[in-house]
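Some chains omitted; the rest stay in position.
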């Protein structure tokens, strides 16, 4: 009896992370009991990571279209924004939290590899990467191990692949001690008329697999890991470590871009979580076709892999490609030049089914619609309940908690806080200048890149999220995350265009977590509507918890801004002696969730600072107009540590580190 | 005048070198793919920075066996002008065109930042337009830039004045504090005995455009071009 | 005085990207008959201990806790006695 095709039970479903109801609806959709391979495909396609089953209902409330968007959010692998002059920018942020908790170096490295593939699968050449990292406290030995491994993994993958890592953030907060957050963002540029789409196109086309051989990497890797909390038994997950090869990915990049430029690509999608299962079904849904796949043709790294293993493998550096049959020879020639293997594994069909054959036997016959988001994949609206902790945190009075302290003592302690101190140890390990486009990177509010393709124009990119604020007031925290990201690109001289988001939350089956999630998404949506920066896509990562507690709700925002004229580029550090210093916006004495409070008392309490989205919008326009009129020599956003730290940072990063500030 | 930029699998600064030569210096440039056997009549060759073959085994260990390297070695041995930048310098050492080797950085970490290098000789093909003692502000980005050679080789390098660039401070002082990676004698760049092959760890192609923060790299390429034009005429 | 030689290798199931690249290079250089290249670390260290068994115990402990990453790597240790003066 072939284990791949033995009929399954509800027990099998539970072992694969599916609920009893989900197993029943699979049986209904198939009108029979699924075999083991089919159940495996459903288990990864209906996992949190691929189906967004617990989040899609909320995500739909976000503004997801806009004049500059060339694709609706979720339609393609990454957002696509028109920057005129015939060019567009693809960008996206994704999380690789759970693999990084198991093996920090490879977890982070494969996270970079995955997000880069999402960009070049659309035909865009990656020109920048950013990483938003959160760890436990630095006095914990395990945290230092995770921190060093993650930074080294990002550094080596990005540097070797040849994309500059130009920005990001690093936070240390106790709630992340066993469950670090590793969010990686990538930005790419392409001709607006040369984009590739993740579609199967039409029936009778050749389905090709491009890139690395398929091994037993990460089976139940990203997909299942994302549905389980971490506790002491992490150790027995050890074998599922995926290994990234940045050198191979660079070859894959060049081959993919040359294939797309040659005009023979009907559709292309990178293989992320759920590998072949996800790419075949999602491309088929978009192209309204089916696919006949012969798994015997998939180049394997290990002998005698089962159909189940081949379909669920998450081996890195692979793409699925759909081309005309008569173009196979040309595709092979291009791949040969870059030493990248390509193999035909099947054909598109018109019956809307994914049919898999292995060792001469049909091992799966699954209706495409039943598998995918927007099709048969379940959608849940979870129960919400206002968290109990808010009674305590909102009642607290941060000013009292801080007690009496002299301004200079407070200032010095803030400067020593790891969340504020210089992150040079991290970013000096990143090649931030490869591709020679980088005008500003880590010592400014947003990374700024000049565009060789569009002389005179530039891009500003930033990632932001203060998860303490979101913990204390999810709605406000969500809005503030977008506002701060917008402020950062505006301070650099750019007009905010659009965002991508990486929503890191706890267990959605916990009503308090789901309340946080729903409220934060509302806050993000309102802010995006107010600033006219639509959401172009991103990623949701649930089950971020360690021991019993959920991590602080962390909706990381990646903001893309356009610099119309390179002369508008504005540094964060003071430039000239004698310049006047002005503060835009009022100073409320709000210390809720402040760095000062947590540095002095290790408490996160009070309410998040108030935010008026209309005032915020006017602030952006005012600053941007002043910059465009040449009045501004530097601009810096007040964030953690408030005005005092903002002045300190502008002095530390001033021209030749020589300038200070005399504040009346 | 045409300068060839070799592209190995994993080179990622090839586009940057090409752009600097073509757009910042206005000189014709052409990519030379590692599988080819023809330098296409180029007057000078650049081995660019990057992670050829992923830096696996040793930086440059595999690239040196590429078909194109046979041509580059022949070209260099017959007096042709060659610059190896970062990974290119490692490949020149691995292929024997330059003495010594590049070991892991002293602090075992990748380093990417602007540094200063001092020009030790103003009379070479690569520094003709510059002066001895000038200080250039040029970025480095490497994990294996710790130049090493045995005593005899170091002595020969000093006697033949083959050390062209050393890591220094903004005022030109060379000391252990200004050494980013542990290189012996703060060596940042050397030439072969004949003086026609230069290997350097800093990236001059990243310092040829004021928008990027420095144009100190232009002098090195300008020197190469002028030297080549004088020979050709 | 004892000398420990420790070999730390990736587990067989885990993709050795470096070994794979070197293998391809050897092929293209004409070493058709060489394959299955895997690259790991060879670590040597000197241990002062009363007996070979104690030196072996210390070497094992160091290999397990410091020299190898249990998530992805296996290790083998061999310990030999050496004259105190001998170079490592």
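Some notes on this structure:
A, B and C are the chain letters, set down in written order, and residue numbers restart from 1 in every chain.
Assume a residue touches a chain if its C-beta (ideal position, glycine included) is under 8 Å from a C-beta of that chain, and two chains touch if they have at least 3 such contacts.
Values in this document were obtained by computation on a predicted structure and should not be read as measured data.
Taken over the entire complex, each labelled chain kind is present as follows: A x1, B x1, C x2.
Heads up, the rule we're going with is that only the chains that are shown with their structure count from here on.
Each chain gets a centre from the mean of its Cα atoms; for subunit B and subunit C, those two points are 35 Å apart.
The residues of subunit A that reach two or more other chains are 245, 247-248, 339, listed in rising order. Shared interface positions of subunit B, defined as residues touching 2 or more other chains, are 53-54, 56. Contacts from subunit B toward subunit C in the complex involve residues 53-54, 56-57, 62, 65.
Only residues 17-18, 21-22, 25, 28-29, 39 of subunit C touch subunit B when the two sit together in their complex.
Residue ranges on subunit B touching subunit A, taken from their complex, read 9-10, 12-13, 15-16, 19-20, 33, 35, 49-51, 53-56, 109-113, 139, 141, 143, 203, 205-206, 208-209, 211-213.
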